[in-house]
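Note that this complex is displayed minus one protein chain, with the remaining chains in position.
Up next is chain A:
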Amino acid sequence: MSSTSIDVPSTDDVVGLLRAQHGQIRDLFDLVMGSSGPERRESFTHLVRLLAVHETAEEEIVHPVARRKLPGGQGMIDDRLAEEREAKELLAELDGMDPEDPQFLPKLDKLRVAVLSHARAEERYEFDRLGDQFSDAQRKGLAAAVRAAEAAAPTHPHPGTESATKNMLVGPAAAIADRVRDIIRNPDKH
């Protein structure tokens, strides 16, 4: 009854899906902080990949519409992108670090607060105001594209397969971002 599920329920609405991913990301931070050893490494990898899929999807789908259509959209999206850059810098610092390093958790904590603040700002100033900017069909199609992108960039890696490579995070994260961008831009090819 009280188990933590980090599986996102299926939703046919792209904004609902992105919102659900915010909850999932927040729970993953809890999971990383509450575990140790290979389990921590595994959930951290999961977190990094989900962040990559999620941020890319937002950059490709939601931000451009918000920038064009919402009053003040230009400045607002600049603010969100600045926050994303800050988060990516924090993520780069964590890259290659041993999760058992005493500096790992304090740095991860900084990232957690930055990501959570960023997500709330998106929900309040962007998602809540997008309203009828997307048609139902668009919401559905875009949700399918984000899910396809997520599936193509597995967010549940098998434990151990990558733990041997050190610098594993940002490299694959960048590749994931490219992949996601490609799927969203050319949904018919996939």
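Keep in mind that, in the parts below, contacts are C-beta pairs under 8 Å (C-beta built on N, C-alpha and C of every residue); 3 or more make two chains touch, one makes a residue touch a chain; residues count from 1.
By definition in this document, contacts and distances are computed from a predicted model.
The listed choices are "NADH-quinone oxidoreductase subunit J", "PTS system IIB component, Gat family", "Iron ABC transporter permease" or "Ferritin-like domain-containing protein"; the UniProt protein name belonging to the chain that is not shown reads "Ferritin-like domain-containing protein".
When you scan A:S36, A:S117 or A:N186 for touch with the missing chain, the hit is A:S117.
One of A:A20, A:V65, A:L81 or A:A144 touches the chain omitted from the figure, and that residue is A:A20. Against the chain not shown here, chain A presents residues 1-2, 4-5, 8-9, 19-20, 22-24, 26-27, 29-30, 112-113, 116-117, 120, 123, 128, 131.
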